[in-house]
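Every protein chain but one is kept in place in this view of the complex.
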Amino acid sequence: MTDANTLHTLRTTSPLVHCITNYVAMQFSANTLLAAGASPAMVHATEEAAEFTPICGALSINIGTLSTPWLDAMRASARAANAQDLPWVLDPVAHFISAYRRDACAELVALKPAIIKGNASEIMALNGTQSAGRGVDSGDSVKDAKHAARMLANQTGAIVMVTGEVDHVTDGTQCADISGGSHWMPRVTAMGCSLGSLTAAYAAITTPFDAAVSAAAHFAAAGDWAQSRAAGPGSFHAAFLDGLALIGDDQLAPWVTRG
Amino acid sequence: MTDANTLHTLRTTSPLVHCITNYVAMQFSANTLLAAGASPAMVHATEEAAEFTPICGALSINIGTLSTPWLDAMRASARAANAQDLPWVLDPVAHFISAYRRDACAELVALKPAIIKGNASEIMALNGTQSAGRGVDSGDSVKDAKHAARMLANQTGAIVMVTGEVDHVTDGTQCADISGGSHWMPRVTAMGCSLGSLTAAYAAITTPFDAAVSAAAHFAAAGDWAQSRAAGPGSFHAAFLDGLALIGDDQLAPWVTRG
Partner (left out) sequence: MTDANTLHTLRTTSPLVHCITNYVAMQFSANTLLAAGASPAMVHATEEAAEFTPICGALSINIGTLSTPWLDAMRASARAANAQDLPWVLDPVAHFISAYRRDACAELVALKPAIIKGNASEIMALNGTQSAGRGVDSGDSVKDAKHAARMLANQTGAIVMVTGEVDHVTDGTQCADISGGSHWMPRVTAMGCSLGSLTAAYAAITTPFDAAVSAAAHFAAAGDWAQSRAAGPGSFHAAFLDGLALIGDDQLAPWVTRG
């Protein structure tokens, strides 16, 4: 599917996305999906999460504010997704900050996400490469993480997406780079988390590789749109959501270089 | 009380509203109440929720991201509200997506909310009517839900409020329709949830029926105000909060048709 087709399909089919994400990102992720054209649902209770997953088009799991009951729901929903061949995205936020998070992340990776999305430090640490991550911010460049991303894709069978100034997507063989965006993006919280959820939305309608590329391109295009309309991070936040909704179906492709 | 009076009274008395709501809607609901002129308080721990409720003017319960400890607090606060004859609003978000949520919702309805607010699919499913709900979005029209709303009002004794392009409020006999708003509203998360909390704020100062009508009209007027000032869902979000604060006391009535 071409990138123009994916955005058009997203808007016309409005896939329902099950998000089990962190408290900080919830509102912005929901607004990102709605602005982009998809339909978000945040459901995390163990009593119902796995019952809900199969009626969705995809699942997005983000460990940003992990705790035990949420991890239970993540596991159950990931299994429910796998049982139905539904794609799911793992965002291993800051998985290197504690033994607890590292173990949880390893367990989730073993449950076979279709796509793993992280910043350079997260992807490098996940692959076992030495990284300079600090808190939730990356201390490494996407360029440095490309090798780790390829290896991680080969190790896990997942599409790996490294986010940064230029985003990089790889299946271990083919890859794509997505430029664009805005220098305000790192100054707005939950941008990366929301991209993970939008990636899941695209995964409901196309292949995991094309989903990662389309979501990154949608962010790049909306970020570029908003950059020229924003004075700072607050007005950028609002303009970015406008851009997600207003860019044309044909405005994803210019930001993508397939390699 | 006329609709102009309710808005004026809300702004001058600033009722304190106890909100037990979902994680996605918390910030926007608090900002909605503050912009409208009320005072929000989010308190959900079972150790204190029921102790806090009686000092408030009304209670708003929303099951959007339900879990066991929160349900305990909802029950306890609903009982505390009833013991003091404080009105409380139930928003049965997506109650049809799991057995867990259905049971929780049935239990809360049995605790006699003064107002039940939902989208068409939620109200129809609550009444036992076949619905086309999917996730948190309605698959049915408000028009289709009017009969179910009237029956639900008669079954429960609650005012029933169905939200959509045109909102409908009924006590089982008299009813009102509220038009207005903006096509961007369904593209901003937690709009419906925030309306539930604002309805509770109005219920602190007027009858449940007039509270539902006034809150819907306040949203309609602010949505209309923002529609002409917004480029997309992000700028609409900001302009909507501006509108809640800036519309005149006399700007609710034009959106209401009582039947």
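Lettered A and B in written order, each chain numbered from 1.
What we mean here is this: a contact is a pair of C-beta atoms (placed from the backbone, for glycine too) under 8 Å apart; a residue touches a chain by one contact, two chains touch by 3 or more.
Quantities reported herein were computed from a predicted structural model and do not represent experimental measurements.
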{"item": "Residue touching the undisplayed chain, where the options are A:Ala158, A:Ala190 or A:Ala203", "value": "A:Ala190"}
{"item": "Residue of A:Val24, A:Leu111 or A:Ala132 in touch with the missing chain, whole complex considered", "value": "A:Val24"}
{"item": "Residue of B:Thr13, B:Gln27, B:Asn82 or B:Ser141 touching the missing chain in the full complex", "value": "B:Gln27"}
{"item": "Contact partner of the left-out chain, one of B:Thr13, B:Ser39, B:Ser179 or B:Thr207", "value": "B:Ser39"}
{"item": "Residues in chain B touching the chain absent from view", "value": "16, 23, 26-27, 30-31, 34-35, 39-45, 47-48, 51-52, 55-56, 69, 237-246"}
{"item": "Residue numbers in chain A that touch the chain omitted from display", "value": "22-25, 27-28, 64-68, 94, 97-101, 134-137, 186-190, 230-235, 237-238"}
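Rule of thumb we're sticking to: only the chains that are shown with their structure count from here on.
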{"item": "Copies chain A and chain B - rotation angle from C-alpha fit, nearest 5 degrees", "value": "120"}
